[in-house]
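Presented below is the structure to which this report refers.
Certain chains of the assembly are absent from this excerpt, and the rest are unmoved.
Chain lettering (A and B) follows the sequence in which the chains are written, and residue indices restart at 1 in each chain.
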Amino acid sequence: MDKHSAEYYDGIQERLYTAVIADVMDELGYVRQVMSYEIRPLFDDAKIVGRAATMLAAEVYELPAKPFDLVMQLLDELVPGEVVCCTQQGSTRAATWGELLSTHTRARGGRGTVLDGLTRDSWGIIDIRYPVFARGLTPADSKGRIDVMAIRVPIEMGGVLVHDGDLIVADYDGVLAVPQAIEDEVIAKALEKVSGENVVREILAAGASIRQVFKDYGIL
Amino acid sequence: MDKHSAEYYDGIQERLYTAVIADVMDELGYVRQVMSYEIRPLFDDAKIVGRAATMLAAEVYELPAKPFDLVMQLLDELVPGEVVCCTQQGSTRAATWGELLSTHTRARGGRGTVLDGLTRDSWGIIDIRYPVFARGLTPADSKGRIDVMAIRVPIEMGGVLVHDGDLIVADYDGVLAVPQAIEDEVIAKALEKVSGENVVREILAAGASIRQVFKDYGIL
């Protein structure tokens, strides 16, 4: 299947979830791929599967010569299936995302936004069910407070090193990044693991010993 | 219109929201008016517009001679249209707000409560849909832990200097304070800005270039 198609991303979104993907990456030795638990969805059933389009933002204290220049470049050149990923490097002075950017990104085939930072215009975004994951909300605009300094570079988000093009998966449990080098293996193994868990769940619901189940299935 | 009437506050609540008001204050050079993103509504559709009635609370380690004395003074003398604003100065040992105070304040025409601190009795407050914005919840009462030391004085809430009488606006995006000296100008300009954003939203939803839209309308 075309790994840049909506079908591919939708398939993962319907059949997998972050916890099982995180487990498979652990087994492969990729143990630092889950972002901080402080990055949360804007609404409860928000989910994202897509490819990272990265932005590095920094605080500024005067209006840049060309405000929003790199954001606009990234968004106008966004490839369908991408997920806007932006770090504010710890700053919570302002929001780097909002409703108009969400409307535009959806129109261009973007699948969501993950921020190690803040968003605003929550009502508008929730209204169109555009999935945003962030540290929080603020009415404060980024203009003159925070500006994007580089795009399509490696960034750190919630403790995870994210490269442009990484597969981003986000649901109510949290957000993680799958490096492209291991993507095929991770997806394949995660699909297998999901089946196993369904079996164990039924056995435990019937009151079985957890020690026995772990011994028999190796799953907890 | 009478700037202390329910009609005035309701009008703002229906037609404006925090993000557009924050933008207008930014343009006027008032760039520190938005409180920390950690102050959140107790229920999702809570909204407040009204005038700050301020309280400064501090930790105590023995029961004061007259516990709750200043809180009771502020609440019994509350003017309809006011919003109780209280800072616990970083302390999260206890809640300075609860259900009975909410019931009383609503009966007296108060429009809500903003706490740089904690509240309790969440079920009772949510039940009557009284809007409270706070850092969080706790069952712990303030008696013998935190007491109000001064009322109607300037206080800092979530990084914002709030004066008694400031216009407080709060919605799902967050909380901000509009100083009275600029209130008329801010409200007028915010009403204008809202119209402009509606136009841009439609253009972007149709797939336009974000760079072109920003060039044409100066809005992002």
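The definition used in the following text is that a residue touches a chain if its C-beta (ideal position, glycine included) is under 8 Å from a C-beta of that chain, and two chains touch if they have at least 3 such contacts.
Here the structure is a predicted model, which means the values were calculated and not measured.
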Copy number across the full structure, from 2 displayed chains:
6
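What we mean here is this: only the chains that are shown with their structure count from here on.
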How big is the gap, in whole Å, between where the Cα atoms of subunit A centre and where those of subunit B centre?
31
Along subunit B, where are the residues that touch subunit A in the complex?
17-19, 21-23, 26, 31, 34, 36-38, 171-174, 176, 197, 200-201, 204-211, 213-214, 219-220
For subunit A, which residues are in contact with subunit B within the complex?
68, 71-73, 75-76, 92, 98-101, 103-104, 106-108, 118, 120-124, 135-141, 143-145
